Structure formats: C-alpha cells, structure tokens
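Below is one structure, written out as structure tokens; the observations come after it.
The other protein chains are all here in position, but one chain of the complex has been omitted.
== chain A ==
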Amino acid sequence: MGIRFILMVNKQGQTRLAQYYEWLTLEERRALEGEIVRKCLARNEQQCSFVEHRNYKIVYRRYASLFFLVGVDNDENELAILEFIHLLVETMDRHFGNVCELDIMFHLEKAHFMLEEMVMNGSIVETSKANILSPIQLMDKAS
C-alpha cells in the first residue's frame, strides 16, 4: 500500500497538516500522532531518519521548526520516501516562495491541493513540480 499517512507537525507538537490514506478513527489518530510525534521530536541530528513504530516505519525530515513525518509500510524504500518529502517541500517552496510554517497553516487548502496531485491512494502519482502546480496556477488565474 506504500504511504499510509503524511503529517506536518511543528516543534511544539502541533499538527499543521494530516493526510491519511487508510481509515483510522479520531481516537486512533490522536494516539498515533501523539506517540510518533513524541518519538521523532526527541531524536537528534546524528540519528537516522527512520523510526519503527508498531507496523509502520516513520520516515521523517525536519525543516526549521517543521517536521514532515511520513508513515509507510515496513518494506517501502525509505530513502525514496525521504526524498519525496524534499520534493514536496521544494514544490511548496516554488509555489509560496520560501515556504514557512505559516504558509502551510494559513493555506491549508493549497497544501492539500498539492498533496492531492502528488499522492493518491498511498502511491506516488506525480513528481514533476510543473505538473503538480499547474491546477493550482490555473485556479489562481481564474479567480
């Protein structure tokens, strides 16, 4: 199934974006997010970017105050996911220009639109930044 969820969480542990590709109840989400955020935030720069948690493997990357956490199956290619996170960040960067936590917070819908173009059903659909951003640009033009 590949990617199970994508989370963006800040240093204080506040969720800035959550997208799940499998159904979890609200309670399960809360518990899961709490556990993995605690685990990942406690790690330092010298440690690797992968954390095993229950049946998931969490691949995470930190950009300034924001953590990107991607939950995948146990046999997903970890480095490919790690760079996929970076692709996501670069894509947001291209759109917002020097993207920061506030951009994602106040433009949650745009972050969702981008993700929607990049991942579907837990699989990667598109990796070309131009293609990912073209629907958003069209919409911005139209309005």
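Just so it is clear, contacts are C-beta pairs under 8 Å (C-beta built on N, C-alpha and C of every residue); 3 or more make two chains touch, one makes a residue touch a chain; residues count from 1.
Methods note: contacts and distances are computed from a predicted model.
Per the UniProt record, the chain missing from the shown structure is "AP-2 complex subunit alpha", taken from the list "AP-2 complex subunit alpha", "Pectinesterase inhibitor domain-containing protein", "Elongator complex protein 6" or "Sodium/potassium-transporting ATPase subunit beta".
Contact with the undisplayed chain is limited, among A:Leu17, A:Leu41 or A:Cys100, to A:Leu17.
Think of the hidden chain as still there; on chain A it touches residues 1-2, 14-15, 17-21, 23, 26, 29-30, 33, 43, 46-52, 55, 73-75, 77-80, 82-84, 86-87, 105-110, 112-113, 116, 120-121, 123-131, 135, 138-140, 142-143.
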